[in-house]
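Removed from the display is one protein chain of the complex; every other protein chain stays in position.
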Amino acid sequence: MFDKVWLIPIFPIIGVLINGLLGRRIEEINKDIVHWVACVAVGLSFVLTCVLFFQMLGLPPDQRLYEFTWFDWISGGVLHTYVAYQIDPLSMMMCMFVTGVGFLIHVYSIGYMYHEEGRYYRFFTYLNLFMFSMINLILANNYLLLFLGWEGVGLCSYLLIGFWFSEEANAIAGKKAFITNRVGDFGFILGLLLLYTQLGAHGVWSLQFSEVFPHVHLLSPSMATAICLLLFVGCTAKSAQIPLYVWLPDAMAGPTPVSALIHAATMVTSGVYMIARSNILYSLSPFAMGVVATFGALTAIFAASIGLVQNDIKKVLAYSTVSQLGYMFLGLGVGAFAAGMFHVLTHAFFKALLFLGSGSVIHAMHHGLHKVHSHADAQDMRNMGGLKDKTPITYVTFLIATLAIAGIPGFSGFFSKDEILWQTYAHGHFVLWLIGAVAAGMTAFYMFRLVFMTFFNECRAPDGAAEHLHESPKSMTVPLMILAFLAAVGGYLGVPKALGGNNRIEHFLEPVMGLGPEKLLKKAGAAMAGGAHHLAEAAHGAAEHAAAAGHAVAGHAAAMAEHAGAHHSLFAEYLLMGISVAIALIGIFIAYTMYIRKRELPAKLAESFPFLYRLLLNKWYVDELYELVVIKPIHGFSQLLWKGVDVAIVDGTVNGVARVVGWFSGVIRYLQSGYVQSYAVSVVLGTVVLIIYYFIKALS
Amino acid sequence: MEMLEFVVPALNVKAILPQLILSLTALTVLLVDVFADREAGKTSAANGLIAVVGVVAALFSALLTIGMRESAYSGMVLADGFSSFISVIICVVALLTVLSSINYQRSCPALDSGEYYCLLLFAAVGMMFMGAAGNLLLLFLALETMSISIYVLAGFRSTDAKSIESALKYFLLGAFASGFLLFGFALLYGATGTMDVVKIGAFLTAHPEVIHSRLLLGGVALMTVGFGFKMAMFPFHMWTPDVYEGAPTVVTGFMATGVKAAAFAAFMRVFFIALGHLQVDWTAIMWLAAFLTMTIGNVVALSQTNIKRMLAYSSIAHAGYLLVGFVAGTKMGQAAILFYLLSYAFTNLGAFGVIALLAKKDGGEYTELKDFAGLGFKYPGMGLAMAVFMFSMAGIPPASGFMGKFYLFSSAIKSGFVWLAIFGVINSVISLYYYLRVTVVMYFQEAEEEVVMPKASPAIVVGLVLAALGVLQMGILPSYLWDLAQFSIKTMIM
Amino acid sequence: MELIMLLLCGGFAIVTSLMVIFAKNTIHSALWMVASFFFMAVLYLLLRAEFIAILQIIVYAGAIMMFIIYAIMMLNIRQEEGEKAPVRKSKVVGVVALLVLFLELLVVAVNKGVLAMHGPITDQLMQKYGQIAVLSNFLFSDYLLAFELASILLTAGVVGAVVLAKQKQ
Partner (left out) sequence: MVAYQNLYMALAVVLFIIGAIGAITRRNAIVVFMCIEIMLGAVNLLFITFSRANQSLDGIFMVLFVMAVAAAEAAVGLAIFILMYRKKGTINVESFNLMKW
């Protein structure tokens, strides 16, 4: 059965082909066929994934790895890359919820996008293409195929953000996402190249996981660090971490199901997945791990602080996504890979739910405002309020998701977030823990602020639009309910030991990572043995490298073992749990006070701390900072040097690098004078230089 | 006086079969056109169809000759895997060009003549001989056959000032550069006493002291100039944008792909087979040339508003990428060049084919970027095709450009030129900007004036589909052609 | 004797070539060019390439130059236009670069004792059979393919010239 794994990506691509090539015709005949094709395709993938998943569960843990080689893809010299898929706990878990959540969002999109005329098929084509790429990213058994998926999801994201491209802001947001991601991809490619050549220097010319990971200990520590950091640059773009997170909030310009699927539940977690997948590599570099953890924690609190004051419902959720992704990286960075992945899972449920819920709210608001011909912003929470009674299902499901993200005990977010915070503390990162805990309080505050502003109090919609607000269609509410169920109970998959559970997720993922201290030591021992084997063959220089790597592994393992000593103090764990719950409750309480009880308070606060308020409202002025530090100086410089001619360079985009290059380009092309004899002169000059070069070469 | 005995030469037809077929087709087209009876104001696809038949036959014969490894006509022609692969590339180039010409000639009746297709095929014959030449003499003749045909093709819209200017510039500079190339050949001949590529290699192996003689080094430098000119290598690239912009669009595509492929083939044959011993000497300067060529091409392309001119600069950049494979210098690097040339042929001819679709009724062309605004949704097939080709040029998977760059850069890395590979990657990131701009304009901008595409003939539809399939095939399942490219390099006659 | 002829004809070739560049009148340039080709032909004779010398006069000085002069007459271009236009800087750069190139090429070309392979023809063979017999023999055996390709080249040239120059409505 496992060798049918190639069917999983095949279904969505068939959907792409049908809708992409014939969609226009199909849509003219019958719109319903379009979404049937798309949903069935993803549904089939999901079902097949489930079948494989349960089949895998039937195997003993140490046999849960199956590699399926579909066909020979690229073979160049010593490099052989195949289109090959890997079935193991990590990929199957990820694939399960990606196809599952993806399926639900496909269904939801039927209701949300049905009124799109003439572009309906395109939307579903993009969604299916996205599923195809994402599945490739997850199931790939080598970095190259992973990278193909990585680029593919980026492309789909770009297409979908700009889906309503007739508004310029959306097109610009799409462009911003694409360019920011390319910056990250650049780092990623460099990382891959470095990994490939460095391992190649040790005779391992491969990018296949099962070839790479058993040999990464051959890398020198500094090389491992460089590779890890470069790969992490890719993650900061794709998974929206400081400093490349800027595209994600703007990406909310896309349709809401897209925000839910791509920019919350699945694509943005691919960076987390990649690092979890490469955990053995990352374990070699404590420094890189530290960087990951620090950036994660900083992103978590930074984005949360911006979320405190946003008024656009989707912007709040966007910043909350950035913040939650920060948590995941925090988990990864402190070595709790399983906890990070656990949070990916629970986050997928509740964040998809939040987005779909907000989509349902926006849908309702749109209808209401449309009825009374109001041009008020359907996404602005200041226009909402009192929706509790108009859209009851949305309200209840939304509340469940909010409780989950706020970390209220019993809901999924609690277990995963707490596991991350506890592991952070247990590994001795007190400051990071503190940052995480404070960010948790902020999360609770802004999420409840959102709930209170949207669903409670009186309705603030203008011109009597309130009467026209009503619940969304079935195809939208049913996915909400399913996701609400998952968001509520999803956490029980991984109840920690301290609460009487057995940390099932961690055990499940153990064959892939779960590099617990003891295991790591054992592996390090094996690595040293492997290194010794190499020693026998390799020259002295290489031997030193291997020894150094061995030392680093051993040292890190020892440090981890030391921290794990604290693992058994149950008391500390309970205490921390209590503290974080208390912080969350305080956050909720403040929100309650400010937005239900004393509703004049927010305005007052904003008045008394105008600076802080403006700072947060304007997102710490990061976009402006980029504008000021990167774009403005370059722009001014080019203006100074080359006045009036720069119209031709860049069509007013916010890309600073492009401006510099464009200026440079203008100068060079000035040499292109159009006179044929000037060109002949350049030929002569080239000749003169070439001959001189060869003379010098011959003399030396 | 006694007579010298005349030895009847062995006529090895198989070794030059594709060239022979194309030459005969060219003459057929020329003859048939004389008797063609045209209705006033109508164009005829007959010439094009004859050319298509000939090119397809040549393509099959080129595929048939894969696996041959013999030198024919006293070493003038080396029929080996390398020349077969080049012939295949040239056939693909010629086929796609003819297919788009059949459509293009509707709006530009000047091209509807036997002479046009005849010269096109003659140029292709010259290109193929450049790939197969085992002797500098034949190489020079082949190069001039190609060049003279293309001087004329560039000026084919003989009432258009730009077209004339294009022909003029190409002609004068081409002849000028030929002078340098010939001077280089002469010095090489003086230093080694032969013009046979294989014999030069053998001579230098036997006499290492000649390798660093001034005569030989001067020859190498001057030949680099001559070949560099045809390849559009910095600083001999200056003619490219002007000539490409002015030539009829279909001819531009032909030049950008065919001339480049043939020039690289000849360059590789001479430098790796005859002058392989100098590899350590040329590495540094070619490194610099590769870097500057791709950087300047990309950077200047950024500020272009005319799409043909932009693609001209981009073709300079692609020459830079190809030189990366040359700098790597290994078998893998050489195979990567072949692979990239084929990929580039599909991609670039596809792109120019799309541009050629938009001919004006009065014979003019829409070539400004803004003319393409909003066309993506208006003509979805065209928009999709253009997007595929642009993505391929930018090197985004799964298009062939990605695989091509992957092979080129990894060959460079494997030979230790990590920095060159990094600059290559940076360059492809820069290039993304202007390639993407084309799709952005096509899909996300409103048209300023109504641009109407005349109905496309079936020929160009077939051509564009073939090109797109080629791009995707090479991008998604590159193994087969990659193996073939490697095989071609391995079976090169040393 | 050979040296005197060489110096004399070489000197004249240089002077006439310079006159091609410096003559104001295009027709004069062309005529100086014809003269230059004659001196070149003498040099070929000195190098015992009689056949090429004859060709030089028939093909170059005879056919090609007549062709050029005919074109000049037809277009009625006597004087170079735009004489008053300022000399562009790139030309100055170019001339300087060419002078450097001149030195470089002198260093390249003027050296002794290059050891190259010999063959396939010796002076004895030429003496024995006559140059034209030897050349034609080889032209149709070893160089047959080149000969055929040259025919394609010339066809392309003729077709091209016709197609470009024919008057279109």
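Every chain is named by a letter (A, B and C) in the order it is written, and numbering of its residues begins at 1.
Criterion: a residue touches a chain if its C-beta (ideal position, glycine included) is under 8 Å from a C-beta of that chain, and two chains touch if they have at least 3 such contacts.
Values in this document were obtained by computation on a predicted structure and should not be read as measured data.
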Chains in view touching the one left out: A, B, C
Omitted-chain contact residue, chosen from A:105, A:171, A:235 or A:680: A:680
Among B:165, B:281 or B:371, the residue in touch with the chain that has been omitted: B:165
Interface with the undisplayed chain - residues on chain B: 136-137, 140-141, 144, 148, 151-152, 155, 158-159, 161-162, 164-169, 171-172, 175-176, 178-179, 182-183, 185-187, 189-190, 193-195, 241-242, 245-246, 309
Residues of chain A in contact with the chain not shown: 669-670, 672-677, 680-681, 684
Where the unshown chain meets chain C, residue by residue: 2-3, 6-7, 10, 13-14, 17-18, 20-21, 26, 29-30, 33, 36-37, 40, 43-44, 47-49, 51-52, 55-56, 59-60, 63-64, 67-68, 71-72, 74-75, 77, 80-82, 85, 91, 94-95, 98-99, 101-102, 105-106, 109-112, 116-123, 134-135, 138-139, 143, 146, 150, 153-154, 156-158, 160-162, 164-165
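Assume only the chains that are shown with their structure count from here on.
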Remotest chain, chain B as reference, centres from CA atoms: A
Mean-CA-position distance for chain C and chain A (Å): 69
Residue list for chain B, restricted to those that touch at least two other chains: 214, 217-218
In chain C, residues with contacts to at least two other chains: 104-105, 107-108
Parts of chain A lying in touch with chain C, wherever the complex brings them together: 673, 675, 677-678, 680-681, 684-685, 687-688, 691-692, 695
Touching residues on chain B, where the partner in the complex is chain A: 168-169, 172-173, 176-177, 180, 212, 214, 217-218, 220-222, 224-225, 228-229, 234-236, 238-239, 241-242, 281, 284-285, 296, 299-303, 305, 332, 336, 380, 396-398, 403, 406-407, 409-411, 413-414, 418, 421-422, 425-426, 429-430, 432-433, 436-437, 440, 443-444, 477-479, 482-483
Contacting residues of chain C [partner chain A, same complex]: 88, 90-91, 93-94, 97-98, 100-101, 104-105, 107-108
